[in-house]
Structure formats: C-alpha cells, structure tokens
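With one protein chain held back, the other chains of the complex are shown just where they sit.
Chain nomenclature is as follows: A, B, C and D, assigned in order of appearance, with residue numbering initiated at 1 for each chain independently.
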Amino acid sequence: SGQAGHSTLTVFAAASLTESFTALEKRFEAEHTGVDVVFSFAGSSQLAQQINEGARADVFASADEANMNKVTAHLAGLPAVFATNQLTIAVAPGNPKGIRGLADLARPGLAVVVCAPQVPCGAATRKAAGTALKPVSEEQDVKAVLTKVTAGEADAGLVYRTDVRSAGEKVTGVDFPEAAQAVNRYPIAALAESAQAEAARQFTEFVLGPAGREELTRVGFGAP
Amino acid sequence: MARHDPGGIPRLLWVPAACALALVVLPVVGLVLRTDLARLPELVVAPAALSALELSLTTAAMSTVTCVILGVPLAVVLARARGRAVRFLRAVVLLPLVLPPVVGGLALLYLLGRNGFLGYALDAATGVRLPFTTAAVVIAQTFVAMPFLVVSLEGALRSAGTGYERVAATLGARPWTVFRRVTLPLLLPALGSGVVLSFARALGEFGATITFAGSLQGVTRTLPLEVYAQSESDVDSAVAVALLLVVVAILVIALARPRALEGVR
Amino acid sequence: MARHDPGGIPRLLWVPAACALALVVLPVVGLVLRTDLARLPELVVAPAALSALELSLTTAAMSTVTCVILGVPLAVVLARARGRAVRFLRAVVLLPLVLPPVVGGLALLYLLGRNGFLGYALDAATGVRLPFTTAAVVIAQTFVAMPFLVVSLEGALRSAGTGYERVAATLGARPWTVFRRVTLPLLLPALGSGVVLSFARALGEFGATITFAGSLQGVTRTLPLEVYAQSESDVDSAVAVALLLVVVAILVIALARPRALEGVR
Amino acid sequence: MTGLTARLTLSRGTFTLDVDLSVPAGTVLAVLGPNGAGKSTLLDGLVGLHRPDRGAVVLGGRDVTAVPVHSRRIALLAQDAMLFPHLSVLDNVAFAPRSAGLGRATARDRARHWLSEVDAGALADRGPAQLSGGQAQRVAVARALAGEPELLLLDEPLAALDVDAARAVRGLLRRVIRAEDRCTVLVTHDPLDALTLADHVVVLDAGRVVERGPVRDVLAAPRTAFTARIAGLNLVPGTVTGAGLRTGDGQVIAGVAAADAVAGQAGVAVFPPSAVAVFPAGDPPGGSPRNTVAATVATLEPHGPVIRLRTAGSGWAADLTPAAVAELGLEPGVPVRLAVKAAAVTVHPALD
Partner (left out) sequence: MTGLTARLTLSRGTFTLDVDLSVPAGTVLAVLGPNGAGKSTLLDGLVGLHRPDRGAVVLGGRDVTAVPVHSRRIALLAQDAMLFPHLSVLDNVAFAPRSAGLGRATARDRARHWLSEVDAGALADRGPAQLSGGQAQRVAVARALAGEPELLLLDEPLAALDVDAARAVRGLLRRVIRAEDRCTVLVTHDPLDALTLADHVVVLDAGRVVERGPVRDVLAAPRTAFTARIAGLNLVPGTVTGAGLRTGDGQVIAGVAAADAVAGQAGVAVFPPSAVAVFPAGDPPGGSPRNTVAATVATLEPHGPVIRLRTAGSGWAADLTPAAVAELGLEPGVPVRLAVKAAAVTVHPALD
C-alpha cells in the first residue's frame, strides 16, 4: 500500500479510456489510501505531444502503440499492452437495414461513415476493409462516427466494440471477421520523470492486473 | 486632413498594448520557427491541402455573406426595437457563442438531420438531405460565426445613436431608405470588424462542422479538419498546413477589407 | 424620454432577422427537446461537472479581465496610431482568430513549454512551469479570446471618431485623462459587446486549452473539456452538461452586463 | 381648413410644453421666446420626433398625429445642422428628393438648384467635414427646402450666418416659404426676421404661449417684458414707393427700401422709437429729417433708461431721455411734432 500523507498521481490517458479508468480510479484509491489519481484525457497524439513538451505526468496510457513510441525517451520502463480493441459495425438498433458484414456496406444508398485514415481507428479501418468502402464522411475520431449512427444520420459506421458498448441501446454492433486483422493495442507505461515512481508502478500494475482486466472487459475491451 | 493628434495616445497604454501584441505574436513566431519551412512548399501543394484550402475559402466566404444578410437585420432589430422580449432575445443570440462547437453541431444534426424535425420535413418535401454536404458546412459555420457579427454590430449601433436616422425621417425617408442610405453606411466601420470576426471564426470552425457535416475530402473537409487529421499522424505537417491557413486568411482579410470599411469620417 | 421611433425598423428587415434568430434558436431548442431533462439535476451535481463549472467560470472571468486589461490598450493604439506599421499590426492581431485552436495551443506549448524559448527561460529563472496549470488555461483562453475584444473595440473606436477627445485636450486633459474620462466611458457600449464576445469565447474554449493545458480535473479540465470527456462514454450526458454551460453563461452574461454598458445616450 | 392646426401637450423630464397654434396655408408663423422656452421641443412635437402626451397635429386636413415622421410631409431644419457625414454636400441636399422617389440625376439637379439658391453651389462636392459652420448651416437650409414639404419647420435658420449670407437666405426664405400650399413655422431670436418673414407670431415662455397675434401688432405693442426687450418698433403699413412708402391715407414716409421691397407692392416702414425726434408743435425744422408729423402726447412711460412716449394721431412711439422730456415739458395732451430721418426708416415688403 501507499506511503503516508497525500500524493497526487497524474495519469495521461487516451480519451477512449475515460469510462473504464474513471471506474478504476475509485478502486485504486480505495486500496492505496493517500494517493489521489487525476486524469488528463485527450487524444493520444496530443498527450504524446504534451509529454514531449515537458508535461509533468506519472503514467501514460495510449490508445495505440505509435503514439507510445513517440515518447520512448521519457519512459521509466518498457510499455505493456493492457487492452485491445476491435472494430465492429455500428448500426441502428435492431439492424433494420440487415447488415451482416463488410460486403453489405457497399450497397448503394447506404450512408456509411468511418474514421479518417490519419487517425488510429481510420488506420485500422483501412487495414481491415481496404479501400473498398465509399463513406459519406471520414470522421476525425471514432466518437464522431458513433454520433452519426446514433443520430440516425448514417446507416452504418465502423467503430470500436467499446463504443458500441458505451452507447447502450442506441446502436447495435455487427462484428465482422476482417476486424481481427486490425486489432488495436493499448499500451501503458510509467514515466521517467515521475516524482511518484512507486505509485506510478503500482497504478500500472493495477491496470494490468485483475481489477483492470475486470473494468476494461466491462466496457468492451479485449484482453491483450 | 493635417489634423493633429490631440496629444496622442497615453504612454501608459503602450505597455499593456505591447504585452497584448506579444501574447498574440510570439506564439505564432514560435510556431513558425519550429516549422520546417523547407517542407512547406511540398505540403502546401499536396492535393489534400489545396482542396481543403479551396473548400475553406469558399465556405467561409459563403457563410460570411449569409452572416451579413441575416445578421445585420438581426442586429438592427436587437439594437433598435424595444421591450422586454428584445432584452431576452439579446441574450438568446449569444447561445452559439457559448455552446461548445461539437454540441452546436449536434444541435444542428438533431434539427436538420434525417431524423430532425426540420430535416425530416425537408427530406420528405424536396428529397434534400443536408448533412454531409457542403451546404451543411456553410450552415455550421454560419451558426457559430453569426453571433460575432450580431453582437459587435449591435454594440456599434447602440453607440452611434439614432440622431442621423431621425434627421433622415424628417426628410421623408421611409424606414427602408433610412436603413439603406443612413444606418448601413454609418455602420460600415463596425460592419468591417464584424465581417472580419465572423469570417475568421468561420474559417477556423472545426467542432460544429465535423459533427454536423462530417469530413470528406473536397466536400466537407475544410482546412481546420485537414489540420486536425494531419496532426494525428504528423504534427509538423499539420502546423505547416495551419500556417498556410493563417497566411491565406490574413491575405484575404487584408485584401477584402477595403479602406471604405475603415471609417467614414 | 418619450422619443418616438422615427418610423421604426423597416419591415423588410424583420424577415432575415427572424431567419437569423431561427438559425440560432431552433437548434438549441431541438437540443433541449432531445435531452433527458430528468437526468439533468443528477448530472449537474456530479462533482466532476461542478468542479469543471467552477474552473470554467473562474478561468473565463480571469481571462476576460486579462483581455480587457491588455486588449483595450491595444485596440486604442491600433485605432488611433498612424503609419504603415499599424496597418500591418492590425492584420497581425487577427492571427489567433484564424489559427485553428489546436494549433494555437501547440504554438503556446512551443513558446511556453519546457522546450520553448520563453518557457525554458522562465523555468530556469523562477522554476515556474506554465503548461498544465490553471494559469495555462487562462493564457490559452486569453490568446484565443483577445482578438475578439480588440477587433470589435477597434471598429467602435474608429466609428466614434476623435471629436470629444480633441475637446478634452483643449480643456487641458493629458492623454491618460482623456483616455480614462472620455475615450473609455464613450466606449462602454462597445466594450460591453467586446467583453461578452471574449467571455463567451473563453468559456467555450476547447482546442487550445486541451493542447496547451491538458485536461486535469480541478486544475485544467474546464466545462468544454468535461463535455468532451463525458461524450466519450455518454453523448447524452455530455449534451446535458453542455446545456448547463449554456445556462450558466447566459446567466453570467445577463447579470454581469449591467445597463451601464448598454449605452450612454 | 388647409394649413396646420396643432394642439400639443408633451413633456421632456420635468419640462412640459402645452401649446396650441394654427398656421393657415401659405402663411408663416414665427416663434419667439427665451432659451429653454420649448421652441425646439415644439418643432420636434410637430414633426413627430417627440410623442405628445395629448393633442393632435392636423396638416392640410389630415390628422397626422399617428402618422410616422417620414410620411408627414414636414421638413425640420434643426438647430444643429446634422449633415450626413458619409454623403457629399450635393447628396445631402438630394436626400429628400431621392426619398420622395426621384431618380438620382433629377434629384441631384434639384439639389444643385437649392445649393445655388443658398450660395453654396461651389461646395457641392465637399464632404460635410470640410465646411465651415456657416457653410454647413446654409447647406442644411438647402437640404430642408429641397424636400418641398407641406410644412416647413425652421429652427434658427439664420444663426451662424454672416451678414451677407443672412441677407441672401432671408431673401430666399421669403420667396420659397410662401408657396401656395405650404405653411412654415420659424423659430428665431431676431424680431426683424419675424417681421420680414412671418405673418403671425407666438411668443413662448416656459412651455406656454404668452403672447400671440399678427407680427406687427405683437412687435409694435408687446405685452410681455421679454417681447418688449426684443421688439417695440414703429411699424407703418402702406404701399412701397420709389422714395419710401405711402400710407393708406395718402401720407408719404420717406425711407430706405430694403433690397427686396418692390415699388407698388404692400410694404411696411420700420423705425425704432429711438430714431424719432420730438419738437415743439409748429413749423417743421428745416433739416434732413424728411418725415415730420404733428401729434399729441398720449402716454409717457419709463422704458429702461429712457422714457417711451406714445402719441395720439400718428400712433408713433418715441424714446427720449428724461432730460429731454423735462426740457420740452412733455406730458399727456401736449401737441408735438415728430421727425424721423428717412435714412433711419427701412421699408420692408409686407406680407399681406
């Protein structure tokens, strides 16, 4: 357990981890009294940028390995993958258009949205689906894709399983086999500059451990 | 005219003015210094950047025009009409100013999207669907930019008072003539500022556009969206594209803000 | 005074004014209708929302004050000083307006971050690091909001002309007195608009803040950032929080915009 | 009735204006009164820039009380010139014709006409900021006239003008304000303007009419202290002749004709009581005073530092110092001979 007195542990985490990490925070703080975990949620690339510009953070949890690799110089140790995510097709509840897989998305008159190829989910989409899709929009992040589907504006969108889970009853997810070719891996690492090296290590292990596994699974992440 | 400054600008003001200028200029200078200027030409002629630039300029121009056409009348009504309702409306106009742009885009989607009550009617009546079209970009930009025009014009209208408008009425000018020949010309300097503000806001619009209009190259992906997309993979090139945006904007504003708009006295 | 309107507002203007109002109001109405209002109280008293709200109000207020302190002098200098340099500076002030906020945040980070030339000096000299502090939020908001104040004031200053300032000088008022007792009071209505614009812009600031200041609860996570975080898990509750932001902003503006700012005539 | 009839009660802060007046078509009403009497407020009320608390403004048979300013066909030349700063002098003057629906070229032609009428033709292309005070005032006069309104309200149109310009504009006004179907309300501080331009006069004080009537009656026999201070002239109506004026009963008064007095037309000879010399009855003295008349002293009353003597017979008033009154032994009933130099008499064209 943690040291006496209060210390603050700053965790830079990808925005898609908002829900799971917020839940983890409570459990971690209950076990490690005296440690106050605070999160900065933003896009992984933004967080990497900030770390490179001297942000004081203790732990970095990225949504992809590319961004983790940008901050190698600032890491205390090797990053460890703690979760994976897979693409799925989000459709209106009950799947009224009867979409079964990627092939159906090419049907004329179907409004499909995906992530832009520059962002991680878009890269994954490219990898899984190639360039066959003719989307009406290439969104800047996966939440924007989801929003278009929940708003009824798009008939289908390629999003992560976690997104379908968090949207609850507003969308239905249709898994497709090609998604396995583009599994997205979430690495976590403590940062070298941390003044709370011990707590940082503990948090990293907590995320990688059973408690982390449980919360992450609950919101739809896959095991590493 | 060879008019003297009556004593000039108080010295005390130069200090904060210089600070303000530094706050604005230094970061941009820092940005330029960090940019690999050698790569700039290559990035700038990239088709994605060019098409985004073109789209940005067209849509921002169109939405600025829309802002003027709709916003000037609204500002006049808000500044000149009386009653409690007007005081309330004055606050309502500020809504898009404070709404986070993404939420603003969502609001537009809820209204004009396929399931929105206006969007549904439009679709049923004319078969037109707004989202994911260039028109949607213009609407989103107008939505966020118009309050800037309205608020700045309203303040100017109120400062100017109604003296000349009253004179015009005694000369037999009906309200529309008064508006066209007196109110509007006297408003020109403020309109200049308002147009610059709303054009700049429209040009930089990001959140509402991506939410309401999406992001498709050549159709809805404006330069800010392109910058954002670039920044995910390559921050440096994103910065370069952003600088392109800045240069173009400054040029457009400098050229499109003729001396006529700078003052009538 | 029982002054007549000299004929009133031209009828023709009511149509575009109504359209403009509809464009602003209808989406927000749609948003409210789609929101689960029953959940609102619960979301609003959530500690995260409350602390974000408090932070937003404090930082937006602080940056508005900074905008006024730095921006008013800059506007006066730009409106009253002469020469080519001034014409150039007038364009430069528009930079943050067109810079996509994310890039603006990046620029601030490059300048004031540990590796930035000012940030490095500051760190070495005083041990102070700005990024990821509440001060950084204020700086980011000031950076994006100040041009709105400056541009709208400058237009108003130019419309107003220098007549009264010249009279004041002939009465022996030195430039600082002229500024304090004549320029500023006559500028109040425009300053009111400018303050509203910059406060609103600061309150809604997202891109530059998240880039330059990060998103730390209680330190740098303002309400728009909270909305963003919320939207990751639940769009509906994000919208609800955004509405909270809107309501608060309108209230603050309505309360903090006393009649004194509405006009002196 | 054609012309203007107005009854107005209106208030500005603690000040209340309560006035009724009527101006028959083709006539001019002069409004006199001290500063702050409510003259400008009255004009504002008539043109519709101030909403009356009670009352009605009827112009040419139309009740215009509820008619918007721009459709009243009333032009107001306010005390402050207020030329539109963004329009050239020419376009300022062309504003009313344009508003009345005339084309640009026609309106400009008309504007040029009115500008030359006020001797400001050379200023047409200037901006209002490039005019002197008097030049701006003249342009404002032209602007108000160019609208050819049914009712013309003029607030001190001759203030700020130099002598020559004042004379020219006075002549212009005399020509244009008597158009067939037009009536005019003229605010002025100068009784001579009232005399030469107006038919009737009202004197305002503290928002109320304290005196009214035909100009000549009011100016010749003021009943309030204010009017007395500015007026109290000898006025003799008659017909203009080459050498002066012939009264109804054939008497000839030698005088200097004003530039616009035309022989054969109605005129009025004006001379101040201070110009009237009093001699003992008997032979006229053989000097330059060309107008002598026998009369009887009617009343003697102090009038500031002098004594004003009114006579029966001619009805003329003469101002004398107390010393002169004592020396000549003047008292009511004493017969005297009055003399006025022709050069002290001005003959103005009369208005009826």
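Quick note on the criterion: contacts are C-beta pairs under 8 Å (C-beta built on N, C-alpha and C of every residue); 3 or more make two chains touch, one makes a residue touch a chain.
Given the structure is predicted, the values throughout are model-derived calculations rather than measurements.
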Touch criterion as defined above, residue of D:V58, D:L192 or D:V306 at the omitted chain: D:V306
Chain not shown: contacting residue from D:V215, D:A277 or D:A350: D:A277
Touch residues of subunit D, complete complex, unshown partner: 12-13, 33-41, 79-80, 126, 130-135, 138, 155-156, 159-165, 189, 226, 229-230, 243, 254-257, 273-280, 285-290, 304-306, 318-321, 323-324, 328, 337, 339, 341-344
Hidden partner chain, residues of subunit C it touches: 1, 163-164, 166-175, 177-178, 181-182, 185-186, 188, 264-265
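Definition applied: only the chains that are shown with their structure count from here on.
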Centroid distance [mean C-alpha coordinates] between subunit D and subunit C, Å: 58
Where subunit B touches two or more other chains, by residue: 106, 110, 166, 168-170, 174-175, 178, 186, 228, 231, 235, 265
Per-residue multi-chain contacts in subunit A, two or more chains: 49, 147
